[in-house]
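With one protein chain held back, the other chains of the complex are shown just where they sit.
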Amino acid sequence: MDELLLSARGLTKRFGGLAAVNGVSVDLHRGRIHAVIGPNGAGKSTLTNLLSGDLTPTAGKITLGTTDVTGWTPERISRQGLGRSYQKTNIFLPLTVHENVRLAAQSREPQQPWNPLRWLSDTRTDAIKNRAISVRLESAIELSGLKNRRMAIAGAMSHGEQRQLEIAMTLATEPSVVLLDEPLAGMGVAEAERMVDLLNRIKPAHAIMLVEHDMDAVFALADQLTVMVNGEVIAHGTPADVRANAAVQAAYLGEDH
Amino acid sequence: MSTPRAHLEVLPRSVQFVLALGATALVLFPLVGSDFYVQMVTRMMIMGIFAMSLDLLQGVTGLVSLGHAAYFGVAGYALAFMTPADAPASLWWTLPLAVLGSGLVALIIGFFVVRTHGIYFIMVTLAFAQMVFYLFFDNKALGGSDGIYINFRPDASVFGWLPFDLEGRKTFYYFTLVLMLGVYALLRRMLWSPLGRALSGIRINEHRMRAMGFGTRGYKLTAFTVAGALAGLAGYLWGAQTGYVNPELMGFHMSAHAIMMVILGGMGNFAGAIVGAFAFEYLLHVFKDVTKHWQLLMGGFIVLVVLAAPRGLLGIVARLRGGTSAKTTAGGEQHG
Partner (left out) sequence: MDFATFLIQLLNSVQYGLLLFMLAAGLTLIFGIMGVVNLAHGSFYMLGAYLAYSLSAQLGSLAAAILVGTALAVMFGLALEWLLFRHFYHRDHLDQVLLTFGLIYIFEELRSILWGDDVHGVPIPPALDWSIALTDTLSYPVYRLFISGVCIALAVGLYLLISKTRLGMKIRAGAFNRSMAESLGVNIKLLHAVVFALGVGLAAVAGMVAAPVSSVYPNMGSSVLIMCFVVVVIGGIGSVRGALIAALLVGLVDTFGKVLLPSVSGMLVYMLMAAVLLWKPEGLFKQ
């Protein structure tokens, strides 16, 4: 039985009178990719933001492992083992790939900004002296396929490479649960293939939630599928189940499937 | 609406060379300079420390404080209160206490201020500094608008032995120089430390830092407090050198001057702060000499700097020499 890493029950988010997300429940298991699909405005991004702590739920509960993390700040949830990537690339543009990922890796060190010892060590030699950071850093860079682009400045890279960096940074925080918000957005065929390959490689060790519009990738990758329309879940199950679901066909996939 | 600025963190060789020349010149200066100029350069170095402290907050962390002078002034006043009317106070007690005092005030105000962002941050730092200003301005017991005189420079005696006498102009100069270089070394070290990297990350993309698990509020408070303490060091030296403190030291103009110095030299690498402080003080001196309407010249100069040289003087030097090392962060501004 795959380990249940994240469980969200009855999540609701209201803005004024409008419920962007209404009574949504999601389970994420280690070793499985759970895709969330739906038309624009369905509430998928809001759902992601609720799970990552960027938004506070109006109602509902989120459990990470055995801990109730409802209402926690993003930084606390991250340290509890959740990582997310962003739809709109959210990296450190003026820094190199190495520096970007190193910062992400640093986040797992004990924080203690007050500790004067943390004011004096030299992070440029960290990779040599600090094995833990070095391991996280190297593994993330390796996995995301950016080994040859280590010294490239993030702002100068291609869109696809930036998306890879986005993932690398998420992985370097060693999350057990990974939320990916449209990782394939704007990618060409080759880049998309690389990303799909990457996701399959990290799958065994993580619980992954994938918000995506690229249907080919979704049906190729997903073990489970949740379909959202207007803030609510209209279908849930394996890709085959969902494909056959009449309500989904009507609302979203169209007649041809 | 602020866009993350790319900063010159690793100084290119051309700049390092110029700085080394400058440091040498500073060491040799008292041998050739007149008393008046030794005093002026001492003051520039004190401003250099003040500017470097703000650079940590503004240049590295991206927090624009319009009230940094509050911590500068508090330490000067601390020295004034600790110095009796008829005898000097001990350097070894008063300096750490004054610096800690400024740090404490910064910690308290910082607690409120780091909860705010963007323009709110700018406004509340100003507002709290004004609060400190009025605290001293309105209360005769604290000196009032007239300020307080410090009749003796701090005494460096240790168990009866006097290693150096700060009453001497040249001695005070070298004392300040050592402190300035020490602060520079400390801050350069901090820049590449885990704290410094986190602060830079906060400047560039605070949202992502939080998403990665950094408690950014705690980091910002640390930066605010350390910057305040170092500003206190500068304020202490100012009080010691001039022998007089008044509420203007904590005022809006003083804070704005500090911002100007940091921008003028180039932010984020501390060398720029020193260069900016020297340049600004020198310009002030020149403008005041030229006309009694010097504010017109100063204002015009500031506007010119904003329009023409957003990366400051060091940025210009680096650009002129053309070569930049591979690690120089992305060139140019990223305008939204």
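Should a chain be cited, it is by its letter among A and B, assigned in written order, with residues numbered from 1 in that chain.
As a convention for this text, contacts are C-beta pairs under 8 Å (C-beta built on N, C-alpha and C of every residue); 3 or more make two chains touch, one makes a residue touch a chain.
Bear in mind the structure is a predicted one, so any value in this text is a computation, not a measurement.
By the touch rule given at the top, the unshown chain touches B in the complete complex.
Across the entire complex, the residue among B:F81, B:F152 or B:F252 in touch with the chain not shown is B:F252.
When the full complex is taken into account, the listed residue touching the unshown chain is B:F112, out of B:W93, B:F112 or B:F164. Among the residues B:A25, B:L162, B:V286 or B:V303, only B:V303 touches the chain that is left out of the figure. One chain of the complex is left out; on chain B, the residues touching it are 1-3, 5, 58, 64, 66, 112, 115-120, 122-124, 126-128, 130-131, 134-135, 137-139, 252, 256, 259-260, 263, 293, 295-296, 298-303, 305-306, 310, 335-336.
Simple rule for what comes next: only the chains that are shown with their structure count from here on.
Chain centres here are Cα averages; for chain A and chain B they lie 42 Å apart. Those residues of chain A whose C-beta lies close enough to touch chain B in the complex are 52, 54, 73-75, 78-79, 83-84, 86, 90-96, 99, 102-104, 106-109, 111, 113-114, 118-124, 151, 153, 155-156, 169, 173. Interface residues of chain B, counted against chain A in their complex, comprise 4, 6-7, 189-190, 192-198, 201, 204-205, 207-216, 218-219, 221-222, 326-327, 329-330, 334.
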